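Below is one structure, written out as structure tokens, with a few remarks after it.
Excluded from the complex is one protein chain; the other protein chains are retained at their positions.
The block that comes next holds subunit A.
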């Protein structure tokens, strides 16, 4: 690692701190997946690594290469934005799939479908349209929005 000599001291210290912070958060999340008991608790644990684990290491890379090249290098932000945008999508799809599988098996630990009824009840039938763009939109003519109430 010859380029470490070229780095100014503040950049080296900042990069070192950010790299260790990010990797430590990722390790904490990984240990969390081993410790939690159920899947719906476990799905929260890796987000430590995808939020500030990724953020800190991306910042460290930006600081390191900016100090080396003497100009701002910001294309690492692309990775940060991409991970931040895609992780909720992945985890929500996965949690819905897990909920569906648990309900299909009749698991008593997940709420049954009949407890949640959307206005019009269209949610229980149309399971494939999960995106916000094609969700079973209620009629814009009817302004009445009822909250989800347990029946």
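In this section, contacts are C-beta pairs under 8 Å (C-beta built on N, C-alpha and C of every residue); 3 or more make two chains touch, one makes a residue touch a chain; residues count from 1.
Keep in mind that, in the parts below, contacts and distances are computed from a predicted model.
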Complex member absent from the view - protein name from UniProt, among "K(+)/H(+) antiporter subunit F", "Glutamate/aspartate import permease protein GltK", "Penicillin acylase family protein" or "3-isopropylmalate dehydratase small subunit": "K(+)/H(+) antiporter subunit F"
Contacting the left-out chain in the complete assembly, out of A:9, A:70 or A:108: A:9
Where the unshown chain meets subunit A, residue by residue: 1-5, 7, 9, 12-13, 15-17, 19-20, 22-24, 26-27, 29-31, 33-34, 39, 42-43, 46, 49-50, 53-54, 57-58, 60-61, 64-65, 68, 75-76, 78-79, 82-83, 86-87, 89-91, 93-94, 96-98, 100-101, 128
